[in-house]
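Of the protein chains in this complex, one is absent; all others appear in place.
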Amino acid sequence: MIELQNVTKTYNHGAVIALRNCSVSIAKGEFVFLVGPTGSGKSTLLRLVLREELPDQGTIWVAGKNVCQLSRWKVPYLRRNIGCVFQDFRLLPTKTVFENVAFALEVIGRPRHVIAAQVPQILDLVGLARRRDALPHQLSGGEQQRVAIARAFVNRPLILLADEPTGNLDPDTSEDITRLLDRINRTGTTVVMATHNASIVDRMRRRVVALDQGRIMRDEARGVYGHV
Amino acid sequence: MIELQNVTKTYNHGAVIALRNCSVSIAKGEFVFLVGPTGSGKSTLLRLVLREELPDQGTIWVAGKNVCQLSRWKVPYLRRNIGCVFQDFRLLPTKTVFENVAFALEVIGRPRHVIAAQVPQILDLVGLARRRDALPHQLSGGEQQRVAIARAFVNRPLILLADEPTGNLDPDTSEDITRLLDRINRTGTTVVMATHNASIVDRMRRRVVALDQGRIMRDEARGVYGHV
Amino acid sequence: MPYAVKEMASNLWRNRLMTLAAVLTVAVSLSLVGAALLLNQGVSRAVGKWRGGVELIVYMTPAGQPYPAATPAQIRAVRDQLSRDPEVKSFRYVGPAQSYREAKQYFSSQPDLLKVLKPDDLPTSFRIVLRHADQAAALGRRFEHQPGVYRVLYNRQAVDAMLRVTDVMQIVIAALAVVLLLSALVLILNAIRVAIFARRREVAVMKLVGATNWFIRVPFMLEGLVQGLVGALVAAGAVFGMGHLVSYLIAHFQANLFRYALVTGHQVALTVAAVIVLGAVIGTGASALGVRRFLEV
Partner (left out) sequence: MPYAVKEMASNLWRNRLMTLAAVLTVAVSLSLVGAALLLNQGVSRAVGKWRGGVELIVYMTPAGQPYPAATPAQIRAVRDQLSRDPEVKSFRYVGPAQSYREAKQYFSSQPDLLKVLKPDDLPTSFRIVLRHADQAAALGRRFEHQPGVYRVLYNRQAVDAMLRVTDVMQIVIAALAVVLLLSALVLILNAIRVAIFARRREVAVMKLVGATNWFIRVPFMLEGLVQGLVGALVAAGAVFGMGHLVSYLIAHFQANLFRYALVTGHQVALTVAAVIVLGAVIGTGASALGVRRFLEV
């Protein structure tokens, strides 16, 4: 589903090396934790998969496509296969829960009846069916992140990327969110989650890819957070 | 040093109640952890102390002044007594480490020789003397947060507020940052730190004020994070 | 694409002050463009009338001068010579009656002077069209000292002086128009930039969930187009108004040479079309530029 082959990525014309010769292969349906100290290149790796950046060297395959050779106008269609969740939720503050989720379908041109059918279904899945008319600021952080996950997942992408989705949340809420991502993973979606949350990683015992200074230091099938 | 008396704070014309009748008193030189689930009002409490917001009810005393009755033009002078650190560092990306710290003194009109004397001193304190000419993006997250702390502390404020200063950092780096704040606290500065990081709170065994849904639920002298 | 239209309308309304300023600046600058075009057309039309192709006028001595009036024989001599001259393409003789009629028209604003003039006082004249305009001086010199010839007038000189003046006016107006078009462009660019900034969250989400680039761009581009077009429509109205203002001014000034500087309805319509096309071009150009510079993909 996702394959990086000898990927190197630098910023500022080579002054900052974010990833050094990384190779990693993630199969369909896997749940992968991406861990590592700050600045180790986790977000960069996710941005490369999303093709927000292009690598300096190496090739990246996502959903059967070489994203390095993808022409610009095809990028949006690649992204329809990838859902994204971030630490800061990125909800639209003037839209209700329902509208925020529906927006993701609207802007890729899905017809009204599809939206009317799919949005309530996904809100049910994330447990927010009763809050569909609330505005983001009326929700707790955990609820907001659920909305973000609903938005990322409503188009049933093959891949869900989560960049520190629990970074702003307290431990209990973080636990809830991780459980939700796990549930989504069980529907067959590949989930990659970058996190600093050691206790969650340690408890879940899923595949862990550990980065440090842009190098892949560890790749364990049922790993722990560890202190690099 | 900081005293809240029956403070209530709402947003959106009363639709969201962020703090409900909170009273808390923090003495000079204390180190206080502010904990609580997301949306419990930690950031709101810190913003009230900084007088970024005014309370709906109650009075707030900071450094001997009633901030609710402080006239607008005096607010900057209040803030010179309060240093601030945030999750997202808030450094100026085009300025070097030295310039970022010096900026805080420049804009309050400190003369050049004072700046030239104090900035290297504070960079020594946070352990960044050798990186004074680096730009923020050339630093790790932990180093960036040190610069932010240096900037907050260079004017030797009476109070240091930290709103989830380790939210973006990995566990090891979080530990380092907390130790630095502890060191600053030992110089006599009052430190208030809002955090979700249970392990740090549990290890430090300092005063813990726990909020939930805008209410103060716990206030223990040598507390733990706990699961509310 | 109703989504794009909805978004565009909401963008315009959010920044209504800026939208208004952009529309007004487009309107003013295009009005000036229209004014320059009208002036140009009016002048070239008037030049035709002023000259009527005539490059040379030979006046015969009228009565009431210190020297004797031209005799019919002298007049006939000039006529014959003109008929034979190969440089003369055509000519016509303006007799006493028509000269007086012309003078009456010319001095209609100065009735007291008119009463002083008598038909016989006015010189009759030959209006001559040449085959080669540059031969005017040579031909004129031949007639200047012929008996009965009062004066030779080179029409071209007066008209050229007038043209220099109107050229200066056109250049000033066009320069103002260009400066203001630049401002208009920047204002539209800015309105788009502010709209993009106000919508940065939406744009970020759209990119994330895979909206196509054109889906993201179109509302902002429409915004610029609408500003350009609305401004152009206002300017088109102004161009129509200018037609009326010009007639009013001409009627009141009774400016001799300018009375022919009226433009036809057809020319006004063409100018209006040009102004509207220019508005659309500016709007689209500003949009394309704005979207390029301020919207990453």
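Labels A, B and C are assigned to the chains in the order they are written; within every chain, residues are numbered from 1.
One rule holds for everything that comes next: a contact is a pair of C-beta atoms (placed from the backbone, for glycine too) under 8 Å apart; a residue touches a chain by one contact, two chains touch by 3 or more.
Source: prediction; values computed, not measured.
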Practice problem: In the full assembly, spell out which visible chains the left-out chain is touching. | Solution: B, C
Quiz prompt | Contact partner of the left-out chain, one of B:Y11, B:W61 or B:F103 | solution = B:F103
Quiz prompt | Residue of B:A15, B:L54, B:L92 or B:V114 touching the missing chain in the full complex | solution = B:L92
Self-check item: Hidden partner chain, residues of chain B it touches
Solution: 50, 72-73, 75-80, 84, 90, 92-93, 103-104, 106-109, 151-152, 155
Quiz item: Residues on chain C that touch the omitted chain in the whole complex?
Solution: 17-18, 20-22, 24-25, 27-28, 59, 62, 64-65, 109, 111-112, 115-118, 121-123, 150-151, 153, 161-162, 164-165, 168-169, 172, 176, 179-180, 182-183, 185-187, 189-190, 193-194, 197, 245, 248-249, 252-253, 255
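The rule is simple: only the chains that are shown with their structure count from here on.
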Quiz item: Which one chain sits nearest the middle, judging by mean Cα positions?
Solution: A
Quiz item: Compared with chain B, which chain's mean CA position is the farthest off?
Solution: C
Practice problem: Please compute the C-alpha centroid of chain A, do the same for chain C, then give the distance between them in whole Å. | Solution: 63
Exercise. Starting from the mean Cα coordinates of chain B and chain C, work out the distance between those two points in Å.
Key: 69
